[in-house]
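Selected chains only, in their assembly positions.
Chains here go by letter, A, B and C, matching the order in which they are written, and residues are numbered from 1 within each.
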Amino acid sequence: MPKTAIYPGSFDPVTYGHIDLIGRAAKIFDKVIVAVAHNYHKKPLFTTPERLKMLKDATRGMKGVTVESFDGLVIEYARTKKVNVLIRGLRMISDFEYEFQMALTNRRLANDIETVFLMPSENYAFLSSTLIKEAAALGADISQFVPKFVEKPLKERLRR
Amino acid sequence: MPKTAIYPGSFDPVTYGHIDLIGRAAKIFDKVIVAVAHNYHKKPLFTTPERLKMLKDATRGMKGVTVESFDGLVIEYARTKKVNVLIRGLRMISDFEYEFQMALTNRRLANDIETVFLMPSENYAFLSSTLIKEAAALGADISQFVPKFVEKPLKERLRR
Amino acid sequence: MPKTAIYPGSFDPVTYGHIDLIGRAAKIFDKVIVAVAHNYHKKPLFTTPERLKMLKDATRGMKGVTVESFDGLVIEYARTKKVNVLIRGLRMISDFEYEFQMALTNRRLANDIETVFLMPSENYAFLSSTLIKEAAALGADISQFVPKFVEKPLKERLRR
């Protein structure tokens, strides 16, 4: 049976850090479902269809990778998909704490689902999407942090 | 003279993590005053009377434990009560920093008042009230994180 | 050629922690430009001219120290001033992470500009401007954290 894992997130927007991680996950699991949280609690910069579109562009050609959106609890979504592995990236200390809290809360809510952590490339280990947005809003060249098709709409969106 | 300690917080709402800590404090000190901050800077989900009521329900039968609310600086409140010990729970790293900053700021403002830190049960060490609220808002069963009489109003409040 | 460094920040308002750090920087570099970020992303308590005025009062008599404001990316500002050193203070863990992320993002955007970190006096190592503001809003005596000419307007501003 093919081994499937879900990589949930807000992806608002997708960065090279996310893309690096999806690539690593695809080497480990047969199928990777990148799952965009529709009901993300912070007001997103991009709509769910926009984020789905960007992710599909970013993962085009990656074997075994699909992109979907979901509503509600990620553990309920995982159960619906009959998947028992969640993937998360670990970057720095504060990440680690938040990710641990979330993973342990999820484990309490669904003991049959396991969270595995992957390490992004050290080139993206310190990337913060908040800092990318701040830099972009001030006119910085962010082409080394996000793909071309993300940079343009991101700058337009931040200009408004 | 009975030894008294104040456990200040927003308790918005009380969780099993808080209740665990109050129980530990009550084993160490003769009297424990659980003190609800009325002027909590973040907009609370529950009113001060609602939070007081929940805490009273949660600590019913605990020997030496009383529940009050206070206005203004916690160190001024402690002085009014002639108490020189504040209690705080320590969970993870970010807690540790914030708690240290607050305790050192309080010590600078009132050198006669000492903050002591207690460790919650490891079952609650990773509990985050923010994550509990997010999970509850998405319809999760949070009965293992908060008492029944908190779960119901919490879900109602978040639904609004 | 005199060695110059830029110490950028929001300084909203300046605290004894900042002043301590400026003094240390002035012992190391010939010239120190304290640079107030005009387009600081969080809504500031004080206007840019108010923050400039307070910083000028706070650094009066410090040899080699000037105060300016800047707009846009700090690395663009540094290039305009032909300065290749940024100064930042390091206090605790969360600082460290955020500062590292920002410094590495800046390095990616401008490889010729280096960030150096200085350590404030341990008397200010745990100072949090958020906690100072909270304490001030509740009427605390904050004269040991900020100069007289900051304390008065800060309390007035927070009262509004």
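Keep in mind that, in the parts below, contacts are C-beta pairs under 8 Å (C-beta built on N, C-alpha and C of every residue); 3 or more make two chains touch, one makes a residue touch a chain.
Since the structure is predicted, the reported quantities are computational estimates derived from the model, not experimental observations.
Copy number for the full complex in this structure file, with 3 chains shown: 6.
Operating definition for what follows: only the chains that are shown with their structure count from here on.
If touching chains are joined by edges, the resulting network of the protein chains shown connects every chain directly with every other. With angles rounded to a multiple of 5, the C-alpha fit of subunit A against subunit C returns 120 degrees of rotation.
Both subunit A and subunit B derive from one sequence, and where they touch, under half of the residue numbers involved are common to the two copies. For this pair, subunit A with subunit B, the centres built from the Cα atoms lie 34 Å apart.
Counting partner chains per residue, subunit C has residues 93-94 touching two or more of them.
For subunit C in complex with subunit B, the touching residues are 92-94, 126-128, 131-132, 134-135, 137-141, 144-145. Of all the residues in subunit C, the ones that touch subunit A in their complex are 39, 41, 72-73, 93-94, 97, 100-102, 104-105, 108-109.
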